[in-house]
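Yeah, one chain of the complex is gone here, protein chain that is, but the others are all in their spots.
On to chain A.
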């Protein structure tokens, strides 16, 4: 490792890191170059709106903000129901820039926040991997994480969402934790807690840290690796971190109450007991200690079981929350909470997604985990635990691919860099180190002996220890193992030390060339995926016309702008919850439901209004003061994410709350098919959503309309609308806005009124016929 210290390396490393950061940022700018600096998708619009509020009105105003323009008529307490990390971060950046007289617009700060933080994420991956292997592996890990599509998917420019900064915080917190365990310093424990606090303020995924760090501590305890380093670092982290995390109003007292946080508390208690037992051991004879331990352990166990039962039955400790359940029991969400199942981010992950997001890293990753097992120091245990659990979670939910990606990059970098080490090393160096018997950093076998014998050996205590109580047993067993197996271990170590250099230059060249080629492939793959799949702002669509020219479909903004300019300040617009944030952000209107899906009943009410017939819907619309209804219809241009395709979810969610008014089976044809053409069921045709979607659609094609999404030939005569009137339809028919009619001013039923308005001519004609007859 002479390269580690040389001057060239000292200059090269920062240069490489800066270049990696540049590449990481640059590869996230596709959408800016293609479209413009615009906030993407759905949730970012809410974050952007709150950030604007924060910058304009200051922190206290933001903290106490009651947003009466969403969830009409309920409203939403924004300050108490958001993770404020991302908004505060961009507000600070904005204010610092303005302090130095850089008049940067807050929108641009928001748009570029995630790419900027991805550079920092790459740097923290470098630090983390450096702790595990060496700085060359660190550089590889930084490069991997900088361009891995699994992370880019949530951090392109404009994707102003919590994950954008949370992944940096996740990786950096883990780095600090490993550093703390390694050094045993309270300083690093404190830093871990501080960044944990930042993480808690930024993303709900902080629970991953809350469980992984205690799990690591607990596993080390089970492996008999208790040390004062562990005690100091964990106690500092837990005490400070928990107190800090409770300062976020949205988290509040959860850390002491909900089951997600109990593991951390339990391990904290266990560590205290363990440390206390260690202390007592020093003052009494071994026999007394044994009795004390037995008594103590059983007393604590009984106390814990009774206490937990009483607390959870009396309701002090909340049961696992719904979203959490859906992680463990995958059938739970499907049956109980359709709203969770309806979110595409909560779907399980097919193998293609893994390959698409990680390409070659996905199979280098297990190899890296294996290498961690060979070395198995405290920090490697952490990476192993992280790998296993993150891969499980990523399998259950597509969204959690994001938490898997960092560990995949780190672990793959370890494997890749070990390969490079093996095949690039000068033969003399290898031979010399073999002769000297020194363990190379890449060859792990010898080091295990070293770590195990860290604890003082206790010869002949094996049998006694075997019968000792649980906690103690594990530890002294390991020690006993260390002593009795020492001879065997050294033999094993000798075997594995017998490593030879790679003798032939052609083998070396072959491996290195292939590896380099794979790196090229990886870079191409990442660019291809980023540019093709993850850089679409989704509020502006691009498509290719037959002659190859690009067509920009800007219907969403067209519609939202129309709403902004043509409706009153307090107009209430109903739409499916997906578009709530965008409407609030872009159209500045009052919405009924939005992407913060906190009130299932309210969403189901909107679902009811969409899926019921006109009479029922009209009542619901009137009760909620709705002025306009906005829907998405993709039938003209073939946009498959429209409301008719989401309609089944609306029906299901509505059925969950109003089982007597909505029945999913009625929307299917007798053969159980979901049809919109002439075979569609009567309930389907009567539903407001169907009517709004296909209102005057047939006229557009002169009676020969074909729905391009569902490939259905529509009946020549389209549906009639009595309680709504068309207010606006965008250029490509993607967004349709309807105005809710007022009550008829001479007290007629709206149906009759419409029929009267339309029927004038008919009445005359029938009269004529009557006369003829």
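Simple rule for what comes next: contacts are C-beta pairs under 8 Å (C-beta built on N, C-alpha and C of every residue); 3 or more make two chains touch, one makes a residue touch a chain; residues count from 1.
The rule we apply is simple: contacts and distances are computed from a predicted model.
Student: Which choice in "GINS subunit domain-containing protein", "Oligosaccharyltransferase complex subunit gamma", "All trans-polyprenyl-diphosphate synthase PDSS1" or "Nuclear pore protein" gives the name that UniProt lists for the one chain left out?
Tutor: "Oligosaccharyltransferase complex subunit gamma"
Student: Touching the left-out chain: which of A:274, A:354 or A:577?
Tutor: Reading the full complex, the residue touching the unseen chain is A:354.
Student: Considering the complete complex, identify which of A:253, A:303, A:524 or A:756 is in touch with the unshown chain.
Tutor: Spelled out, the listed residue whose C-beta touches the missing chain is A:524.
Student: One chain is left out of this view; which of A:376, A:541 or A:753 touches it in the full complex?
Tutor: Of the candidates A:376, A:541 or A:753, A:376 is in touch with the missing chain.
Student: Among the options A:170, A:240 or A:394, which residue touches the chain absent from this view?
Tutor: Final answer for the missing-chain contact: A:394.
Student: Please identify which residue in A:120, A:275 or A:502 touches the non-displayed chain.
Tutor: A:502
Student: For chain A, which residues reach the chain that was dropped from this view?
Tutor: 330-331, 334-335, 348-356, 360, 362-367, 369-371, 373-374, 376, 384, 387-388, 391-392, 394-396, 415, 418-419, 422-423, 442, 448, 466, 477-478, 481, 496, 498-504, 506-507, 510-511, 514, 518, 521, 524-525, 528, 659, 664-665, 670-671, 762, 766, 769-770
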